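All protein chains but one are shown in place.
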Amino acid sequence: MRITQRVKRILANYESDCPGTKTNLARILMHGRLGGTGKMVILPVDQGFEHGPDRSFAPNPPAYDPHYHYQLAIDAGLNAYAAPLGMLEAGADSFAGAIPTILKLNSSDSHATVKDQAVYGSVQDALRLGCSAIGFTIYPGADDQFEMMEEFRELSEEAKAVGLAVVLWSYPRGGDLSKAGETAVDVTAYAAHLAALLGAHIIKVKPPTDHVEQDEAKKALEKAKVDLSTLEKRIAHVMQSAFAGRRIVVFSGGAAKGTEGVLEEIRQIAAGGANGSIIGRNSFQRSREDALALLDTIVKIYQGKA
Amino acid sequence: MRITQRVKRILANYESDCPGTKTNLARILMHGRLGGTGKMVILPVDQGFEHGPDRSFAPNPPAYDPHYHYQLAIDAGLNAYAAPLGMLEAGADSFAGAIPTILKLNSSDSHATVKDQAVYGSVQDALRLGCSAIGFTIYPGADDQFEMMEEFRELSEEAKAVGLAVVLWSYPRGGDLSKAGETAVDVTAYAAHLAALLGAHIIKVKPPTDHVEQDEAKKALEKAKVDLSTLEKRIAHVMQSAFAGRRIVVFSGGAAKGTEGVLEEIRQIAAGGANGSIIGRNSFQRSREDALALLDTIVKIYQGKA
Amino acid sequence: MRITQRVKRILANYESDCPGTKTNLARILMHGRLGGTGKMVILPVDQGFEHGPDRSFAPNPPAYDPHYHYQLAIDAGLNAYAAPLGMLEAGADSFAGAIPTILKLNSSDSHATVKDQAVYGSVQDALRLGCSAIGFTIYPGADDQFEMMEEFRELSEEAKAVGLAVVLWSYPRGGDLSKAGETAVDVTAYAAHLAALLGAHIIKVKPPTDHVEQDEAKKALEKAKVDLSTLEKRIAHVMQSAFAGRRIVVFSGGAAKGTEGVLEEIRQIAAGGANGSIIGRNSFQRSREDALALLDTIVKIYQGKA
Amino acid sequence: MRITQRVKRILANYESDCPGTKTNLARILMHGRLGGTGKMVILPVDQGFEHGPDRSFAPNPPAYDPHYHYQLAIDAGLNAYAAPLGMLEAGADSFAGAIPTILKLNSSDSHATVKDQAVYGSVQDALRLGCSAIGFTIYPGADDQFEMMEEFRELSEEAKAVGLAVVLWSYPRGGDLSKAGETAVDVTAYAAHLAALLGAHIIKVKPPTDHVEQDEAKKALEKAKVDLSTLEKRIAHVMQSAFAGRRIVVFSGGAAKGTEGVLEEIRQIAAGGANGSIIGRNSFQRSREDALALLDTIVKIYQGKA
Partner (left out) sequence: MRITQRVKRILANYESDCPGTKTNLARILMHGRLGGTGKMVILPVDQGFEHGPDRSFAPNPPAYDPHYHYQLAIDAGLNAYAAPLGMLEAGADSFAGAIPTILKLNSSDSHATVKDQAVYGSVQDALRLGCSAIGFTIYPGADDQFEMMEEFRELSEEAKAVGLAVVLWSYPRGGDLSKAGETAVDVTAYAAHLAALLGAHIIKVKPPTDHVEQDEAKKALEKAKVDLSTLEKRIAHVMQSAFAGRRIVVFSGGAAKGTEGVLEEIRQIAAGGANGSIIGRNSFQRSREDALALLDTIVKIYQGKA
């Protein structure tokens, strides 16, 4: 594996990290069909925890089997596969070494009465399962946001000390945020910035809408005449908010939508300079054949071929 | 670096601290254009966390890049640069040894529904990033004030044991305090005194207004005929409240305002005997050229040359 | 320092304590002009935290300097000086060995919206600062009283294990207590008894009024025909409640009042058999000259000479 | 206890120590008839362990009782009493607070087949027994010298962290040292210097003879024309070797000898600038009356009165 210049430049941004962490970042960045390009597509499968198995897997019953997702990520030539404890425990041996994995350490479920998550995986789990990174979700804006950040800090510090990479899902919600505000462009930029400040290596946020939630942000953006009229421009704005591009940012696919809708969105995400996509429901809720076709196109978009 | 008599006298006030902590205080006091004068100007950049990237950096887009701030503090000849975890992680290697750094361990964000902060950095982080000090914020008056003080104590005790210095932002808010009360002269003096009692080495408070918030304090000040009619006199009063000058106190620039307003305020702060200023938004929200010009004048004010 | 028989008898009451703790109690009991008499006068200076620097020190500006209080306690020939972390840190080296010190580990401030305190000092702090004892406040009756008692227990147990003495400020307030009830004789006796039960070596309570707060206590006292008509008799009752005199109890001077008022109260406290007084505001809010004169008379009262 | 300027100057040499350790040094330096002079006489009673009870106490049977030695040290007005665990455990309560004590942590016995000692006391023991210092013996030159130094370091670091002082008995023996070499002036100066380098606060060595053991040292001393012809001059040389007088050095009385021999030796030790004497067998192997008379004269010698 000869590390490309593009990947070396990305790794160089992680100035304070030990070579172990850089090695794990390199594993993700060099794996799959996008390996070496500085772009990445990740398959995340935590929707079973978040929404229950019926909403998640009934549309495509083979997806009830954890091995299905490992195999899908591998066959699609993706960079990494992210999942919670049980999902990885059920396949980590069969697929040992086959694809970089990310152990998602916390999740919420659809019964939740508070904006919080259960932490049910550990850094030690990540090591024994051969993962390249840990994953964690925070809810900026929620009443428990500071507790979530503090939980993240402890796990992140521990992970970095043993050479793992750290992926942070930064999903604003709760508190005074309106529903539209959760994906507002200012709030999304803020979420990406918070994740960078908290020390994340890879940041996951949602594609931002053109809504601006906070009055003061609105004033500042208008005064500075920041053009946020297209998704591409909003993506570029989020990348800038993540340390002027010094941190890897990937965007989720959001709610399941039609194939063309997904692809069009990703074309703009790629054009905006994002590092990639993290595509869950939009892939595994289709048949394996359709999912592979979709992921093939997405990979090609990031290769500049589609 | 021959330590000046003025700095030695300041260090001698930290009677119970180990030579390691004094060494780190000396590093800050001896660095930059004010090195050796006993005065200091510090660049703090935690506004991205507190107010979001748009409000913080849109006015001057190069400031989205963490390296920008390191370079600004160095080029302006400041004493130290203070920032949260991610900001320092993104530049600590490139700028190793170039300027003393202060790792800010906690922050709030503009979504917060409570007067509290997330603690997301550690003393171990400060050591591995080569920092000279840790920074922490408390909100005297807030419902969670005692918890914040207790969090501070633990981190402070740990920091002192490994030879780091401790900077405390003491910002009254919440509880029964009126908005005007947050910067009232009695409340500010109280905030500085609390920080000293909690064991801080360097105390950051806001410039006090002539408002007196607490009835009992008003009576005591009137009875003692304490003259608080000018900012200079109020600054002197705050310094007195910080152990009669035995603790270093620096004042923030407050909300961004016109250049002349900033400078006039700092002239009075300096005249009142403050140890210096900590200037964030007022510097990095201007163009680099304007910021360097402003900081140059501020440094000259503390040198007694402007 | 030849330990007097009177002090030996007092030490003998601390049957389960290690010789280290008795050594530190002996240091306090043998120090100053009352050394060896079994009586003690202590200077406490935590009012800056509790009420702010203006209310505390504006009446006598030299008192803004932490060294002032060390020197006052020494020059007045008192038994010990009690203060919070920062106050001791600012003078512990200059005055090392000059007077026994008590590190007050928790405090409240006048902004507080709850009846609670911040714990911001540690047993380790007490050891590194050369203190003979730790000090702690509980609020019997407050909603958080049990948490405060539990915090005390942990620190007390830790202190006893390393040979320190433990001083407990037992100040009823909050909950169902009326304002008058806070200093009612039954409530004060109860507070002293609780402190003894919690394992304190030295107990600080306020001089009790003749108000009786609790109905059941009233009935019992009346049935037993306990005479509580004078302060002297009430003091004797409180001493009895503190294990029939087996625990050292000292009384605060309360709110600043006229010299004669202070002295008359202390004469009765002494007559009632108290171990001594702990005099803060009433001493340091006067000029040094007046404070030394007042403390001289107080010491003489406990010597039986005034 | 008003700390004298002489004692303050001595304490100032312990630059890196916490106020707690300085407080304990001050306790020893301010106690007894020599309190405040910067001189000290210490009673050490570990001969029972080293030589057995018969050789140690048969000459003066009351000395079999541990209380005897506490009382002797107190009645003679000495600065401190040093003894092993059991000796202190047997009297620490009866004499709590009466005299500073030094817990000797290791000893050898007369059965020993190696030049080493058993470590049978702890820093925790010193705290629970109310000691002001720990004591330790090393044998520079012995085959096990480095292990002894490493044991010392661990205990010393622990003691300093909790505010205790550290006394080091530095007794060269074993290895290539001749019997005469054990008290040779070069070897004694070396022993004192090693103790200072190892971080001891108070150093105990034996009075040096005019023998020079090491060839290279002999050459250096002759070349520098160092006059070592009298005990006074040799003492001055040892003091110089202990950081040019920045460390307290006390000298043992050596083997029991006639009263005049002891006193004449101590006169020269005092004249050479030593900080004092540590007198075991020469005191407690006499009758109490004779011992008090002897110690009275020794104290007077250090007072410059005999």
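First chain written, first letter: the chains are A, B, C and D, and each begins at residue 1.
The rule is simple: a contact is a pair of C-beta atoms (placed from the backbone, for glycine too) under 8 Å apart; a residue touches a chain by one contact, two chains touch by 3 or more.
Note that the structure is a prediction, hence the values are computed from the model and not measured.
Asker: Could you run through the displayed chains and say which ones the absent chain touches?
Answerer: Touched by the chain not displayed, across the whole complex: A, B, D.
Asker: Using the document's definition of touch, tell me which of B:73, B:92, B:244 or B:278 contacts the absent chain.
Answerer: Only one of B:73, B:92, B:244 or B:278 touches the chain omitted from view, namely B:92.
Asker: Out of B:162, B:271 or B:293, which residue would touch the omitted chain in the full complex?
Answerer: Among B:162, B:271 or B:293, only B:162 touches the chain that is not shown.
Asker: May I ask which residue of D:157, D:210 or D:290 touches the chain that does not appear here?
Answerer: Residue touching the absent chain, from the options given: D:157.
Asker: Among D:198, D:250 or D:270, exactly one should touch the missing chain; which is it?
Answerer: If we include the chain that is not displayed, D:198 is the one touching it.
Asker: Going by the contact rule already stated, which one of B:114, B:127, B:263 or B:292 would touch the omitted chain in the full complex?
Answerer: If we include the chain that is not displayed, B:127 is the one touching it.
Asker: Just checking the interface: what residues of subunit D touch the absent partner chain?
Answerer: Subunit D touches the chain not shown through residues 13-17, 140-141, 143, 145-147, 149-150, 152-153, 157, 172, 175-177, 186, 189-190, 193-194, 196-200, 214, 216-217, 220-221, 223-224, 226, 240-241, 243-244, 246-247.
Asker: Given the full complex, what residues of subunit A touch the hidden partner chain?
Answerer: 15-16, 18-19
Asker: Need a quick check: the contact residues on subunit B for the chain that isn't drawn.
Answerer: Subunit B touches the missing chain through residues 1-3, 7, 11, 18-27, 29-31, 74, 92-93, 95-99, 124, 127-131, 161-163.
We adopt the following convention: only the chains that are shown with their structure count from here on.
Asker: Where does the B-C interface recur among B-D, C-D or A-B, taking recurrence as more than half of the contact pairs being identical by residue number?
Answerer: Match found for B-C within B-D, C-D or A-B: A-B.
Asker: Determine, using the mean of C-alpha atoms as each chain's centre, which chain is farthest from subunit A.
Answerer: The most remote chain is D.
Asker: Between copies subunit A and subunit B, are the contact residues mostly the same numbers or mostly different, with half as the line?
Answerer: Mostly different residues: under half of the interface numbers shared.
Asker: Could you grab the centroid distance between subunit B and subunit D? Build each centroid from C-alpha atoms only and quote it in angstrom.
Answerer: From the centre of subunit B to the centre of subunit D is 49 Å.
Asker: Centroid from C-alpha atoms only, then distance subunit A to subunit B, rounded to Å. What do you get?
Answerer: Taking the mean C-alpha position of each chain, the two centres sit 36 Å apart.
Asker: So which bits of subunit C are touching at least two other chains?
Answerer: In subunit C, the residues touching two or more other chains are 92-93, 124, 128-129.
Asker: So that we know how the chains sit together, what is the shape of their touch graph: line, ring, star, complete or other?
Answerer: other
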